[in-house]
Each structure stands twice: as C-alpha cells, then as structure tokens.
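Before we start, here is the structure in question, set down as structure tokens.
A protein chain is absent from this complex, but the other protein chains hold their places.
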Amino acid sequence: MQYEFLSRPAMTAAKLTLDAGESITCEVGAMIAMSRGFNVETTSRNKGGSGGIVKGLKRMFAGENFFLNHFTATSPAQSLFIGPAMLGDIIHYPMTGGTLVVQGSSWLASTSGVEIDATFQGIGKALFSGEGIFWVKCTGRGDLILNSFGAIHCVEVNGEFVIDSGHIVAFEDTLEFRLGKAGKSLIGSFLGGEGLVCKFSGQGKLYYQTHNPPSFGKLLGPKLKPR
Amino acid sequence: MYAEIRDKPSFANIHVKLQPGDQIIAEADAMACMSSTIEMDTKWSGGFVQGILKRVFGGESMFVNTFSTQTGGELVLTQPFPGDMQCLELNGNTMFLQPGAFIACEPGVKLGLGWAGFKMFIAREGLFRLKVSGIGRVWFGAYGGIFQKEVEGEYVVDSGHLVAYEPTIGIRIGMAGGIFSSFFSGEGFVTRVSGPGRIYMQSRSFDGLAAWTNAHLW
Partner (left out) sequence: MIQFDCQSCQKRYKVGDELAGKKVKCRECAQIMQIPVLAEADDDDEPLIVAQLAGPPMRPQPPPTARPQPSPISRPQPAFAALASQRPPLQPQATSSSRANASSKNLSGTTADLSYEISQRPDFALVRIKLQAGRKILAEPSAMVSMTPSVKLEAGIKGGLGKTFGKLLGGESLITNTFTAENEPGEIMFAGGSAGDVAYQRLEGQTLYLQRGAYMLNTEGVEVTGKWQGAKGFFGGEGLVLLKASGYGDLFFNSYGAILEVDVTDGFIVDSGYIVAFEETLDYHVTVLPGLRSGGKIKSLFFGGEGLVCEFSGFGRVWIQTRQVNSFLAWSNVFRPAKSN
C-alpha cells in the first residue's frame, strides 16, 4: 500500500493506493472518496491478525458508531481518500512488532496485521471522564495511520517530559508514564488550568499535537444552539 | 530567551527555550508540553494586572502562569482554537488587543483592561479591550489567519475580524449599510476604523464559526 498526505498540515487528507487483494481498515465516516474497484465491509471485527472482535470498539467511537469499514481493492492501483473528523494533520507510523499506545480519537486507519485493543486502561479512566480521552493499544505489523488536532511533533524522550494529557497523540510503550502536578503547589496546579499532567520518563518516541479538542469545544460550545 | 511561532497559520504555537533567569508569562491553559526542568508558578491575576483580566469568550481566567527554570528547558505554548499567532516587540509603545487574543508576554510587558468606549451598546465582545504596553515581547493569536493593514483614511471591518490596533486608530461602531440593510444583510454591525495607523485582522471570526455551525443544525 502506498500513501500520500495532501493539504498539510491542517486539512490533511490521506490518499492511499492499494493493489488487488490489499485492504485497509478505518473508522466509519472516514472515507472521502474512492475509485470504483473496492469491496467495502462493515464489521466490528479486526481484519487479519486474530480476526477477533476489536476490543472496546463501542467505547472507541461516540454513540452508535462502533463499526469499522474494511476496504479491499479488487483491481490494481485503486485509490482511497480518507480524512479524520477534525482539522489537523495525519502521519504514518510503521508497526514492526512493538507496541504503540494511541489516544483514541487519533486512530484513523490501519492495515490487517495491526491489532487494536481499545480496552487498555493504562492511564486510569477516572481522571479523564468528561474529557473523553481514552487509549488504544496497537500491536502487530503493518501500517498505522494517525491523525491529530493541531500540528504533530515528535519528541524523542530521554529522561523526563511533561505533557498535558489532551495533547498526547501516541507514545511507544517503552516509556513510563505517571500523572503529576504541573506547578509547585497543589492549588496552583488545579486552578492554573493545567490540572494534572502526564509525566513521561525513560526512552521512546512521543507524538504530541499542538492543540486539544476539549479546550476548543468548551469555548465554542456556549455559542451554539442548545440541544 | 528563544521563542519561535511554529505551524502558522493554522495551528500556530510558540516553541520557547528558557535559560536560567528567563521568564515567560502565559494564559492559564496555554501549556501543551514542557521539559520537566521547567517550573510553573500560578498567580491570581488581580495582583498582576490592573483590574481583572476577563477572558471574554468563555468566562473568567483569573490566573496566569509564570514559567521559569533553574537549569534550562523547553516549553510549547498554544491557544484553544486553531489559528494564527503574531509576536509584537514593544518598546515603550502601546497596542490594543481583543481580550481573548492574549497568549503570552515577557515580564516587562504590562497588561491592562480598558473600556473601548464605543458609542453604541452592543451585547457582545468588543466592549473591552486589552492594553499592552511596556518593554518586551507579547504574543497574541486568533481564530483564522492574521494579517496587517496600514489604514490611512477610513476602513470598514466586520467587528469579529479585528484583532489588534495601534492607539492612533479611531474606532467607531456603525452599521454595515443603512438600517434596513444592516438588520437583514446578515452583516450587522461593523467597526469603522480611521487612520493613520496599523490594524491586525483575522481571516475568520469565532462568532462566524458559531453562526456557521448553528446554520447547519435544526
């Protein structure tokens, strides 16, 4: 499968070119456009790998959208354009047997061979209730396509690094993480707007986004029509 | 203190490198990530600014954070919405900003909240303005791209699209067209600016985004 990212860095769309027999899995609603030579299936199963149901799918997508689309090309050189729900960028991460922990709304698509587990509790759900942040553990081999709200930057952590949890896109699980205070005093942290942050330590790659959706939503929300 | 605005104009953010002795002051929730060697100190803004710093968009933001370091470190500062940022180097001069536009400044910059003194009462933002003065850099941002215009005579700007302006600019709220046109054109009230001076505009408005979103809902 070949991939190309267009209109970066805020309106990025991914153009994927698949050969007959190749397939890619993405969330329902991600398809922008495609050529005719595709077979489209909707399931809750992980294509390839164990073929098992993707764990925790219901939590992965808001509301009833807990299905995945599998696109399988039926002819050579078929093109598929996909895009995420929000403004932002898209990157490709090659899975080579390691483990990548991905923030839930940052997973866009992956090829068969990449296992997706959305029941990963790693950080602790109580802290993020209301923010809608949860984590997806990706393992196996293949292509992983991630999206962000904001521009994506990569930090090679070697020591310690502090990040507001809403800004995490993905991190290699060679990193340790714990929640901590950002400021000097407890009161300072809580009221300073940073609240609790995530402190990473060890060595590994951390991908972060420059903006976070809940901050945007909280500003815009009051101006919208009541539901 | 090294500071660079990255990822303009869609997701602008400030990448800062602090040395011991450097300080940068930022809005409450502007920190995205930072080295663990950066310290953050939170102060109630009542003591820091003249009057209370009101963040017109979403309520009050009474707290500002001061970032410093003992050994050196990096920091990324951002804003809640996608958009552009601009840096101004003040050298004793003054600039007026839309209150929601402030992101960060160096310690020598003074912040004050002022009444914009519009002649007509309108129940929306624009009644207040933030006055920045002193010596040092100040960073502001907006939803949309930011661009400048040197105004000589008169110019008409949709009110949600004006980010910042020099004190020499005269501001007057007016109608976009005649009374009938203003109510029914959807353009509503506009800001009539008169020069000479510089204004900063944004290519989108937050109100415009809300209106666009609402227009798609039942």
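To keep things simple, chains are lettered A and B as they appear, and every chain counts its residues starting from 1.
We take it that a contact is a pair of C-beta atoms (placed from the backbone, for glycine too) under 8 Å apart; a residue touches a chain by one contact, two chains touch by 3 or more.
Here the structure is a predicted model, which means the values were calculated and not measured.
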item: Contacting the left-out chain in the complete assembly, out of A:6, A:154 or A:179; value: A:6
item: Residue among B:10, B:35 or B:98 touching the omitted chain; value: B:10
item: Residues of subunit B in contact with the chain not shown; value: 6-10, 82-84, 144-145, 147, 153-158, 161, 176-177, 180-188, 192, 201, 203-204, 208-209, 211-218
item: For subunit A, residues in touch with the removed chain; value: 6-13, 28-29, 31-37, 40-42, 62-65, 67, 69, 75-79, 81, 83-87, 132, 151, 213, 217-218, 220-222, 224-227
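The working rule: only the chains that are shown with their structure count from here on.
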item: Whole-Å gap between the CA centroids of subunit A and subunit B; value: 31
item: Touching residues on subunit B, where the partner in the complex is subunit A; value: 6-7, 10-11, 13, 27-36, 38-42, 57-58, 61, 63, 65, 76, 78-82, 206-207, 209-210, 213-214, 217
item: Residue ranges of subunit A in contact with subunit B within the complex; value: 9-11, 87-88, 149-151, 153, 155, 159-164, 167, 182-185, 187-189, 191-194, 199, 208, 210-212, 215-216, 218-220, 222-225
